[in-house]
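Every protein chain of the complex appears in place save one, which is left out.
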Amino acid sequence: MADVITFGEAMIRLTPPGFQKIEQSDKLKINAGGAELNVAVALSRLGSSSGWVSCLPENPLGNMISNKAREHNVLTDHIVWEKEGRAGLYFYEMGASPRPSSVLYDRAHSCMSGLDHKKLNYEKILKNAKWFHTTGITPALGDGCRKAVSEFLKRAKELKLTTSYDLNFRKKLWTEETAQKVQEEMMKDIDILISTEEDIERVFKIKDPQSNYHNISKKLIDKFKFKIVCITIRENISVWKNNWSAVLFDGKDFLESDKYEVEVVDRIGAGDSFTAGLIHSLLSGKPHKEALNFAVAFSALKHSIPGDFNLATKEETENLLKNKNMRVQR
Amino acid sequence: MADVITFGEAMIRLTPPGFQKIEQSDKLKINAGGAELNVAVALSRLGSSSGWVSCLPENPLGNMISNKAREHNVLTDHIVWEKEGRAGLYFYEMGASPRPSSVLYDRAHSCMSGLDHKKLNYEKILKNAKWFHTTGITPALGDGCRKAVSEFLKRAKELKLTTSYDLNFRKKLWTEETAQKVQEEMMKDIDILISTEEDIERVFKIKDPQSNYHNISKKLIDKFKFKIVCITIRENISVWKNNWSAVLFDGKDFLESDKYEVEVVDRIGAGDSFTAGLIHSLLSGKPHKEALNFAVAFSALKHSIPGDFNLATKEETENLLKNKNMRVQR
Amino acid sequence: MADVITFGEAMIRLTPPGFQKIEQSDKLKINAGGAELNVAVALSRLGSSSGWVSCLPENPLGNMISNKAREHNVLTDHIVWEKEGRAGLYFYEMGASPRPSSVLYDRAHSCMSGLDHKKLNYEKILKNAKWFHTTGITPALGDGCRKAVSEFLKRAKELKLTTSYDLNFRKKLWTEETAQKVQEEMMKDIDILISTEEDIERVFKIKDPQSNYHNISKKLIDKFKFKIVCITIRENISVWKNNWSAVLFDGKDFLESDKYEVEVVDRIGAGDSFTAGLIHSLLSGKPHKEALNFAVAFSALKHSIPGDFNLATKEETENLLKNKNMRVQR
Amino acid sequence: MADVITFGEAMIRLTPPGFQKIEQSDKLKINAGGAELNVAVALSRLGSSSGWVSCLPENPLGNMISNKAREHNVLTDHIVWEKEGRAGLYFYEMGASPRPSSVLYDRAHSCMSGLDHKKLNYEKILKNAKWFHTTGITPALGDGCRKAVSEFLKRAKELKLTTSYDLNFRKKLWTEETAQKVQEEMMKDIDILISTEEDIERVFKIKDPQSNYHNISKKLIDKFKFKIVCITIRENISVWKNNWSAVLFDGKDFLESDKYEVEVVDRIGAGDSFTAGLIHSLLSGKPHKEALNFAVAFSALKHSIPGDFNLATKEETENLLKNKNMRVQR
Amino acid sequence: MADVITFGEAMIRLTPPGFQKIEQSDKLKINAGGAELNVAVALSRLGSSSGWVSCLPENPLGNMISNKAREHNVLTDHIVWEKEGRAGLYFYEMGASPRPSSVLYDRAHSCMSGLDHKKLNYEKILKNAKWFHTTGITPALGDGCRKAVSEFLKRAKELKLTTSYDLNFRKKLWTEETAQKVQEEMMKDIDILISTEEDIERVFKIKDPQSNYHNISKKLIDKFKFKIVCITIRENISVWKNNWSAVLFDGKDFLESDKYEVEVVDRIGAGDSFTAGLIHSLLSGKPHKEALNFAVAFSALKHSIPGDFNLATKEETENLLKNKNMRVQR
Partner (left out) sequence: MADVITFGEAMIRLTPPGFQKIEQSDKLKINAGGAELNVAVALSRLGSSSGWVSCLPENPLGNMISNKAREHNVLTDHIVWEKEGRAGLYFYEMGASPRPSSVLYDRAHSCMSGLDHKKLNYEKILKNAKWFHTTGITPALGDGCRKAVSEFLKRAKELKLTTSYDLNFRKKLWTEETAQKVQEEMMKDIDILISTEEDIERVFKIKDPQSNYHNISKKLIDKFKFKIVCITIRENISVWKNNWSAVLFDGKDFLESDKYEVEVVDRIGAGDSFTAGLIHSLLSGKPHKEALNFAVAFSALKHSIPGDFNLATKEETENLLKNKNMRVQR
């Protein structure tokens, strides 16, 4: 299959245009998205080969999700298709200060949340792959997903793949307690952890009184033996303007990225873009500092693009790393 | 509350514009609809006072549905609101010959399908009402709904309300066998049955070799002691052009309506419009022939209006009954 | 100024998309239109030089109307601009059988309806012109307009211009009685009358029991000494499908045009297109038969184009006259 | 009827999308709005029962306005319906610095401006109500409205309702002199005045050289014996970014609210939202400080929502009062 | 690569919505299409593996075209990418009787028309393939394309692939004379010819006075030794309503398909859908009669779907073959 395998749910995303609230909207923009699919799409667009594994219903909504994965060159051969059942949905209301944007999930009872993990052909999926990635959303979806994540991670390590994991805590899906219990066990098979200060505290109860990211990273590596910890940092200046940066600790060097002031068209998927930029860079053999800065620049660009997917190109990212001039490109 | 009470589920309706298939659509038109709400809206717009009883989640989608009911002056005081849970959805692809229009339901696990029927205050709801209406969709949704329908019908008859019922068989919700078993028991409390030749055959196994509607109606009245049976008749000349008419049998007179050649903008809810036109006319004391023709004209107009709701006015309907000229009205 | 001068009101036109009723619409298509402007635009697009005279407020709506006239090369130098006041509006609901399309006017108190006719520089406007055209809407708008029409017609005849007039009876603006009284006086200055059977009966009480257009035309010429009478004929097969044709009587020959079955995208302005096609052809010296057929073909094409204006080209019209094949033109 | 009665005109609002000027727009977003209706809608959404009294034409535009009131649960039973006449309109061009947003009114000759005040059943309307609210727009519309405002205020005081009034000076409707003369007489029946520094100066010629809101409020209370004066304060940092706050003086305490930096999606109706937040809070028995801060938070949220109506919920407002974090709400 | 290889140009397609003419449109729907890509997409959706070979510029328009191919699972590995140059465009105006739809091409100077045919790796492209398809548009684009078509056909025959060819004469690209000369030479390598009566006459000067398709097919097979000739037959009842059918002659049996009355949403690509339906059926080993009827049903459905691509499914096609009922599918 592909160099990088991601595993998780993607949903149909429905967004009222023009900052409308759902109640007043006459039409909804329709799209697809989900953390692990977003990573796979971004990887593929950057030039890494990626495949996305999930479970979808055989209906127009399921088709739309896999079409959109394929549109961006993500391999979809190992999707588990179900005759019955539903695709998860989410509704996204875009805000303006002082009204934050908000997400209304309608994902319960989706095919993926009821996944029969035995339908996954782990061996075939991971064959020849170099990297496996998933997030904390997947084990929160249901028992089948939880078992599949464990199995994927165990086999990936046996096969010497690199594994990465984004905590992505979702309070609508499970409690902090369950999230901690389930995920602490899994961390032994993870090489690279990507998360935010807030999620690290909520899930692992690890924090630092001065928000010292170096300290937080150290505690994580001390406890879970990760090879790399990345923390993305968002400052919400306002809903339409954020600062975006990240740090990387590899047990040795603590690296801080450039910081971008981003004008927010759509911030969903920015963290996933960071992950993709990081994986792509590390797979290409870039040094950690360069990988970190590429990942941050690439994910900063995501904020300017509507939808979950990061359609920014490698060339745009490299231009940004070289030159922060905001003039019209002709 | 209101003169006419209807009870059933309404869903969020999502429609790709311009005859697109869902897979290719970039946006979806958002609306609300559902058989019994459609009847209540149409009644209210015609001038009858109506109330709609249902169960909705306390979220923007639930709010949207009740907003739209209220927009058209339908009383919503007895909706059961649930803190958790989902609103049913349906996706509607509009076709063109030889591709029929099609509906994709995503209504399983909705609040209404899991209704706790004890939350309904039957006494208060039916107090001072004159008419109760529901359809065969409601008992098919789940146990709570089934019990509620029985209870409503029983109490309605005790309170001397007129009761009407549209068979509306939905094969995705239950089998013909279950539909027959469950509904045959309920028919003793029904005064007026509205249906189509096809549904009558599928549910009650009653048919006529020559499609003689008089015979079919007779058999229904013989078996179930209805006061009135109405059968709506649609001829699908093409997807964009249908003939639309109906018959009414009251045990004595067999009446045939005018027939309309309709240009189909949106045929969802046409049957519900017929029901509303009939109830409104009978409540106003119109003779059966006049009631039938009003109901057919009103529901013929529905085909020209996008969405589930019939926004045609009483005045437009009366103009149509008088004059079938299709010139621009200035 | 221009070869053909038309005089009348144009309004902002607001149309709900997708066959929606106004009550349910979320947005309205905005456009400009009005009988005499429609004629001027169509003339200019066919290659005749035309100017449109009217009265507009100095605000964005007034500007939009004159912009759109100029966009199609209509001279607007003699528009009377008012500092205060409003532009007339009309709302257009597009129907589908059995719901006819309908127009809601909001034109009362417009600048044009309160026109101070002394602000018109008749001499300059008509200088070098060859043709003057107006319709029965203009004198119905108000006293100033009525006087201006009389004055225009009188001077046009003195200056040997050809004059044409479309009865265009609007029952919301005046009664049949007033329309008859006011217009019968004006007819002495008209060379060419264009109308429909219905309007001729409503305004002049002239009709024929067998709808014999020859007889009707004769009676009109007998009474008013027109040089030419044209009657356009619309058969409303349905809202979306009409037959369209016309007859011309010049006191000698009674000519019947080809008949077109038109698929109706937007029929507003079809009559105005006929007038423009006729004027253009007669100005070009075409024989009456050819002029009639050109005018009918050109106005048949109008039905396929959204908005009041006929954007069909001369080339498209000539192709249609030669070849009625409906294959894709590549 | 309802706890709070508001009285005033609502108009159809037409807005070009995407910061377009009207002249270049192809479509207009259609909505309804008007100061007193905006207050009623916001009150109802917050949970207060409200009714709106006005005068509308019996046509699709009049229907649309009352539909939208009802959609948000505002009682509309006492609207005076006219067979003829027009609904007021306004066109709203949304700007970007240095182009301020602008409003083009087309409201002259509306039904409401020609209101026959004797058609209002004051007794029935105010029966059981607790609060009456109107603004300085209403008496500016015409004689009938002026008389109705006087009558409403007089009767409201007799019935011991609380009365509130927003100066809302509109220079297109009347002069400062007339506004002063007419309104000074009415102030004796007002308990709560809500306005801006600018309008207070224009209408009552009351100001303070240092813009000291305490002093201004004192002068107002000294002169007119209000129980409460509120002044809303907008700082136009740019068209897209404003600061928003308010002060309240109750004759004893001078209270200053929190200040919000708002990203402006649509600022029309922000003042009306403040009024609704205040009325709702005072009716709920909140202390003045809490009422002021709730009203400011609620109306700060309005800026993020397209249209005149504030669709922000009570829950969103309370969240904002607790936590100004602008992260995505999941 | 894939079982079926198609070779040709795809363009960006720009369509004014709502039957607008380009001159009046405010926005254009953007899509991709082109005869051979349309065939590949339809094949892939039916379940055949297909690959499309072409030449595209490395810019967002080139990317969009290949994205959309991949979205529908068409292999794009052998597209020749050019650093410079343009993608072909076409503008499509949708008509209504009596205005036929029309296409405005802007495809001159595209990358594909200047293709360097040596950049194609014929061997690798055709390896393991079973079928090669192209149309008469491709050799008309330029010298490089002409040579590539010859080379593809020659090698395909050597490798024992089935070859099919649709004449698709485009008068804007070459004359009938050149078309005849160039293509007559190529026909020796063609197994299956698909065309229309009109194109056969224009290119090969083969016709029948009574439009006898059997005779025409015979003459073609006599002259060019095709294994199969298919002629698609369109009757333009009106722009919005066509009859659609086809015939197949295999040298032995002359087969006539069912005929469909289609309501035309978008007829571009109907012929390509026929080709795909035929190839898919023959590859699946269906008998000729069944293949013909499947191809006609599948392509009849195309008329109901906006865009060049046929998004109808195999299941929809099979349902249509079984049951021509046009009721809503629930």
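Should a chain be cited, it is by its letter among A, B, C, D and E, assigned in written order, with residues numbered from 1 in that chain.
Following the convention adopted for this analysis, contacts are C-beta pairs under 8 Å (C-beta built on N, C-alpha and C of every residue); 3 or more make two chains touch, one makes a residue touch a chain.
Computed from a predicted structure; not experimentally measured.
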- prompt: Of D:97, D:284 or D:323, which sits in contact with the chain we cannot see?
  reply: D:97
- request: Among A:247, A:262 or A:291, choose the residue that contacts the chain missing from this document, as touch is defined above.
  value: A:262
Field: Omitted-chain contact residue, chosen from E:11, E:64 or E:270
entry: E:64
- request: Could you please point out the subunit E residues that touch the chain left off the display?
  value: 14, 17, 21-23, 25-30, 59-61, 63-64, 67, 86, 89, 91, 93, 104, 106, 108-109
Statement: Residues of subunit D touching the missing chain are 18-21, 23-24, 95-103, 105, 170-172, 234, 236, 238-240, 267-268
Field: For subunit A, the residues touching the chain missing from this view
entry: 17, 260-265, 297, 300-301, 303-307, 309, 311-312, 316, 320, 324-330
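What we mean here is this: only the chains that are shown with their structure count from here on.
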Message: Distance between subunit C and subunit E based on Cα centroids, please, to the nearest Å.
response: 45
Query: If you average the CA atoms of subunit B and of subunit D, how many Å lie between those two points?
result: 40
Task: Enumerate the residues of subunit C that touch no fewer than two other chains.
output: 17, 21, 23, 26-27
